[in-house]
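Take a look at the structure set out below.
Every protein chain except one is present and positioned as in the full complex.
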Amino acid sequence: MSSEFGRILRVSVFGQSHGRAVGVLLDGLPAGEAVDLEELQSFLNRRRPGGSPLSTARQEADAPVFLSGLEGGVTCGAPLCAVIENGDQRSKDYSELSDKPRPGHADYVAWVKWGGQADMRGGGHFSGRLTAPLCVAGGIAKQILARRGVFVGAHLAAVAGVPDRPFPLYPTAELFAAVAAKPFPVLDDGAGEAMRAAILAAKEALDSVGGVIECAAIGVPPGLGEPMFGGVENRLAAVLFGIPAVKGVEFGAGFRAAELRGSENNDPFAAESGTVRTETNHAGGILGGITTGMPLVLRAAIKPTPSIGRTQQTVRLSAMENAELAIRGRHDPCIAHRAVPVVEAATAAVLLDMLLEGNHGTF
Amino acid sequence: MSSEFGRILRVSVFGQSHGRAVGVLLDGLPAGEAVDLEELQSFLNRRRPGGSPLSTARQEADAPVFLSGLEGGVTCGAPLCAVIENGDQRSKDYSELSDKPRPGHADYVAWVKWGGQADMRGGGHFSGRLTAPLCVAGGIAKQILARRGVFVGAHLAAVAGVPDRPFPLYPTAELFAAVAAKPFPVLDDGAGEAMRAAILAAKEALDSVGGVIECAAIGVPPGLGEPMFGGVENRLAAVLFGIPAVKGVEFGAGFRAAELRGSENNDPFAAESGTVRTETNHAGGILGGITTGMPLVLRAAIKPTPSIGRTQQTVRLSAMENAELAIRGRHDPCIAHRAVPVVEAATAAVLLDMLLEGNHGTF
Amino acid sequence: MSSEFGRILRVSVFGQSHGRAVGVLLDGLPAGEAVDLEELQSFLNRRRPGGSPLSTARQEADAPVFLSGLEGGVTCGAPLCAVIENGDQRSKDYSELSDKPRPGHADYVAWVKWGGQADMRGGGHFSGRLTAPLCVAGGIAKQILARRGVFVGAHLAAVAGVPDRPFPLYPTAELFAAVAAKPFPVLDDGAGEAMRAAILAAKEALDSVGGVIECAAIGVPPGLGEPMFGGVENRLAAVLFGIPAVKGVEFGAGFRAAELRGSENNDPFAAESGTVRTETNHAGGILGGITTGMPLVLRAAIKPTPSIGRTQQTVRLSAMENAELAIRGRHDPCIAHRAVPVVEAATAAVLLDMLLEGNHGTF
Partner (left out) sequence: MSSEFGRILRVSVFGQSHGRAVGVLLDGLPAGEAVDLEELQSFLNRRRPGGSPLSTARQEADAPVFLSGLEGGVTCGAPLCAVIENGDQRSKDYSELSDKPRPGHADYVAWVKWGGQADMRGGGHFSGRLTAPLCVAGGIAKQILARRGVFVGAHLAAVAGVPDRPFPLYPTAELFAAVAAKPFPVLDDGAGEAMRAAILAAKEALDSVGGVIECAAIGVPPGLGEPMFGGVENRLAAVLFGIPAVKGVEFGAGFRAAELRGSENNDPFAAESGTVRTETNHAGGILGGITTGMPLVLRAAIKPTPSIGRTQQTVRLSAMENAELAIRGRHDPCIAHRAVPVVEAATAAVLLDMLLEGNHGTF
C-alpha cells in the first residue's frame, strides 16, 4: 500500500508515466454531487505543460474518462474511477537511464527495491505525471468544498529565492480565482517576471530551479482535526510529501516561528460579532492540530527539477563503476509553477476527507 | 482515532496532563526483544524538566510501569502497555484558563470541539506531558533498532535563531551518544552557551523562545519506503507533526533546496566498494520517498512555548468579550531542548514500524 | 497490529491472563458521555465466573480502574484507558503446558510464532480473560447506544445441541434486560435447565460442551453500513471472530437460508405508518451489507472449551515426539453462557463505531 490516502474518502492513484494510462479511484465521495467537467478541465489545464518555454515540450490532453461513480455528471455513491490515457510518450529517450540512475531521481531506489522489474520509463509511478490524477481528485474535492463555502487557493511564494508577497491575513475566493486565472500564478506580477527570468536563465544554463508554494484554505470551520497524530497538520503533511519534489512542509509561521519569541508568535484572540478570531495568524489556522476557523495557511518546498541537461556524475549499476550522464529528453526547467494546482488538489482532498469524517457523507 | 500511528507496529498514546496517568500501548512489537530499563530511563530523563532554570519547575519521576507485553524484561509478542503516573500536579493554577483560552494553546479549539467536557487541566491530552509515553515507545524502538545497526540521534540545530553546526555528512552512533550525554544537546558547546543565554533572557522578559531540531538516522537500508503517499517522508511527517509545537518539517536541504539549482541540489552518485553512495546529501537520504542508504536527515521547527508570563489579549468565552490574561503556573521558557529526545523517539518508532513492514513482497 | 479494531472509535485490548493486568484503550469516544459505573460493573459481572459449578473456580473482581479519558464519570474526549488487575492466578498449573500444547488451544501456534518468548501462562494474550476488557469497551458502548435508542441483547440459542427458542421478530429492550438479569441467559427457562444439565454431565465426564449465541440490536437506523467490504456484516464478523472459541458467524437465516427458496427467504416489504418494514426478517436486518431498520440479528458458534480433564494426545515439542496430556487447573466445562455478554459487547462496540462514522462524534 503506497499510493492511497484518506479515511472516509479514500484516494488511490495509479499508473506509470509511459504506461497505458494514469488514473484515480475515489471511494467514499458523497452521492449527489455534481461535477462540472469544464471547470475540472480548467483546473487540470493549470497543471499541464502547455507549450510554454517554462515547461516540458511533452503534450498531453489530460482529459479524464469516468469509468464509474459518475452518472449524468453527478456522483452516485459508488467508487469513482477516472482514467487519463497517456499519449505523447518517447520511451526511447529513457533507455540509457535504466543502468545509469539520474541524480536526484528515484531511479536508484527503484532499482534497489524492485531490481529490473520496475517500469521506470519517464519516471514510472514516481513521475510528476501521477499528479494529473491527483488533480482530478482534488479538482472534484474543490468543487464539493466550494459548494459548502470552503475555498482552497495557492500561489508561487518563491522561485529560485525570488519571493512573491504572501497571502493577506484574510485571503478571499476572488483572490484565489484571480491567481488561478493567471498564466503564472503569483500575487505580485513583478515578482512573477523575475521568477520567469530565473527559470529561463536556468534553462539556458541547462539547469533547473525550485520554489515554494503557499496554499490557503478559507471557510474551514473551527474544530476540525484531532489531537496528536490525527491533526490537520499531520494529515496534510502525510499527503503533501507524496507530491514529487516536495522536501519541506510548514504551517503558519513555520520554520520562522522558531526564531520568534512567544509574545510575537502567539496570535492574540479577539471577540468579533459573537465569534472568536485571532489578530495575527502565525498558527496558520491550526492550534493543537485543530482548526481555529482562521485561514489555514501552509507552504511546501519544491526542490529544483532533478532532470537537467548538464553532465552529471552517476554510476553504471551493472558494472558498479562511476559514470557520466547527460540527460536527454524533454524536461521542465522548473516544476514549481505547475505544482501550484497540485498542492491545492492535495489540500482540498485531505480537507474534504476530514470534513466528511466530521459528519460522514453530509457535512 | 487521533492518538495512534503505525501499520505493523501500532503506537497509541493516552492520558491527560493532570489525570491519573499517561501511557502508551504498543501493538506489534516483535517478540523476544530485551528492553534495557536503565537505558530506557536514561532516555526518558533527557526529556524530563529536571530542575534546570531552562525548564518548568514541575517534577515528575517519569518511571514507566509495564502492565503487559514485557515479561522478565523481554517482549512476549502480546501488546505492551506502559503507564507513567502523574505526580506533581497543581490544577488550581489552571482554573482561570477554562474560560479564557491561552493564545497559541489548544484551549480554544478544545472548547470548540468538546465544549466544557474537555479535561484541559495542564493542557490535558494536548500537553507536552504526552511526549513522555511517546518517549517510552521511541526508547524501546531505539533499542530494537540499535541491535540491528540502525541508530537515531538528534541535536538542537537552533534556538531563537542561534544556530548549532549541522550534523556531518556521516554522523556516527558515537556522535549521537555524545550529544545525548550532554546537559544541553548541541554539537558546538559555544553555540549552546549562546542558546542558553537566549532562553534565560526570554525567561527574564517573561517570554519564551523556539528552536529547530535536527535528527538523523544511520544504518537504514536503502529501499525502505513506498512511492507517493507511503514514503518515508510522509510517514515521518505524519507523526512528527503530532509533537506539540512542531510547525514545520523538512528533509535534507528542505526549504533551502527551493533556492538551489538542480546542479547544486542533485547529489552525485558514486560507486564505493561495491555499493552506491552520494557525494552530498541534500536529499536527506530519501529519493522518491524511499531511502537511499545515506543518512536520513530531517529538521523539525518548534515554536516558542505559548505559555508566557506577559499579559496577553484573549477572550472571555462565556461572555464572548475581549479580556486580558497573565498566565501563572510553572512553564518552560523553551521546550526545544527537551523536545530533542521526543523527535528521536518519533523517528525511531516510525522507522521500526517501516522496517517491520519491510520484508513484504518476498515471503 | 492484532488486538485492535474500529475506524472512528478504536478499541485496543491488552494484557495476558497471568500478567499484571488486562485492559482496554478506547480512542474516539464522543466527549460528554456519562458512564454509569454500577451498570458497567453489572454488565461485567455477567461475564465473571462467579462461583457457579458451571464455570471455572478462578475468582476475579473484574473492577476496572480508569487511567484516562473519564473525568467525574464523564468522557472528556481524550482516549479512555481502563485497567483490570489480575488477581487469582495459579501459574504453576500451567508449567507442563509450555512443552506439551493443549489440543484445541493456541499453545502450539504461539510456539510456532514466538518460540519460547510467548507468555502463555493461563492462555496468555489468547485467554478468555481478555474478553473482560472487551466487555468494558462494550459496556460503555451499550450505555452510549441506549441513550440514543439503540439496544443490544443476546441469549444462549443453544448449548450442546439443546436449543432455546429464538428471539421474536421484534425483540424489545425489556426482553434484553430480562434475559440479562437471569443467572442463565435463555428465553425459555425449561431449555435452560436442559442446557445446564448437559454442561454438568460434560463436567462429570471431564469433558466440555459448546453452544450458539444469538444477538440482536434494535433501534439501528436504516442505511448504516457500506457496500461490499464495508458492510455491517463484514465489520461485525471481523470482530466477533476475535472472541476466543468463535468458529462461525451468521446473520438472519444464515446457513439455513442456503436451504430455502428465494420465495421463502426474501422478506416482503410492507409500508407501515410512512415507513418501510419487512414481514419476515431472514435478512437479519441487513441487505447488501446495509441495515434495513429491522432488528439486526446474528448468531455466533462457540466451540466446546478445549481445556478438558480427559487424557488427550499431543506432542512433546522439545523432543518432537507423541505424548499424553491430562490438563489440571481450573476450567470451564462450557464458556458459551459466559460469552453471551461478550458477543453483546463486540456487537455494541462495532455498531457505535459505525454510527459515529455516520455522523462523527454527534450522531
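List of remarks:
In this document, chain identifiers A, B and C correspond to the written order of the chains, with residue numbering beginning at 1 in each.
Keep in mind that, in the parts below, a contact is a pair of C-beta atoms (placed from the backbone, for glycine too) under 8 Å apart; a residue touches a chain by one contact, two chains touch by 3 or more.
In this text, all values refer to a predicted model and were calculated from it rather than measured experimentally.
From the options C:G122, C:P171, C:G252 or C:P341, the residue with contact to the unseen chain in the full assembly is C:G252. Considering the whole complex, the residue from A:G6, A:G122 or A:G211 that touches the absent chain is A:G6. One chain is missing from the display, and on chain A it is touched by residues 1-4, 6-10, 12-16, 19-23, 25, 27-28, 31-32, 66-69, 71, 74-81, 83, 110, 113-115, 117-119, 124-125. The chain not shown here touches chain B at positions 7-8, 28, 30-31, 78, 148, 227, 355-363.
Contact residues of chain C toward the unshown chain are 1-5, 13, 101, 103-106, 108-110, 112-113, 125-126, 130, 158, 160-161, 202, 205, 207-212, 222-223, 225-231, 233-235, 237-239, 241-242, 244, 246-255, 257-271, 274-276, 278-279, 282-284, 287-293, 301-308, 310, 312-315, 317, 320-322, 336.
Definition applied: only the chains that are shown with their structure count from here on.
The distance from the centre of chain B to the centre of chain C, each centre being the mean of the chain's C-alpha atoms, comes to 39 Å. Between chain A and chain B, the centres computed from C-alpha atoms are 27 Å apart. Inter-chain spacing, taken between the CA centroids of chain A and chain C, is 46 Å.
Looking at chain A, one finds that residues 227 touch two or more other chains.
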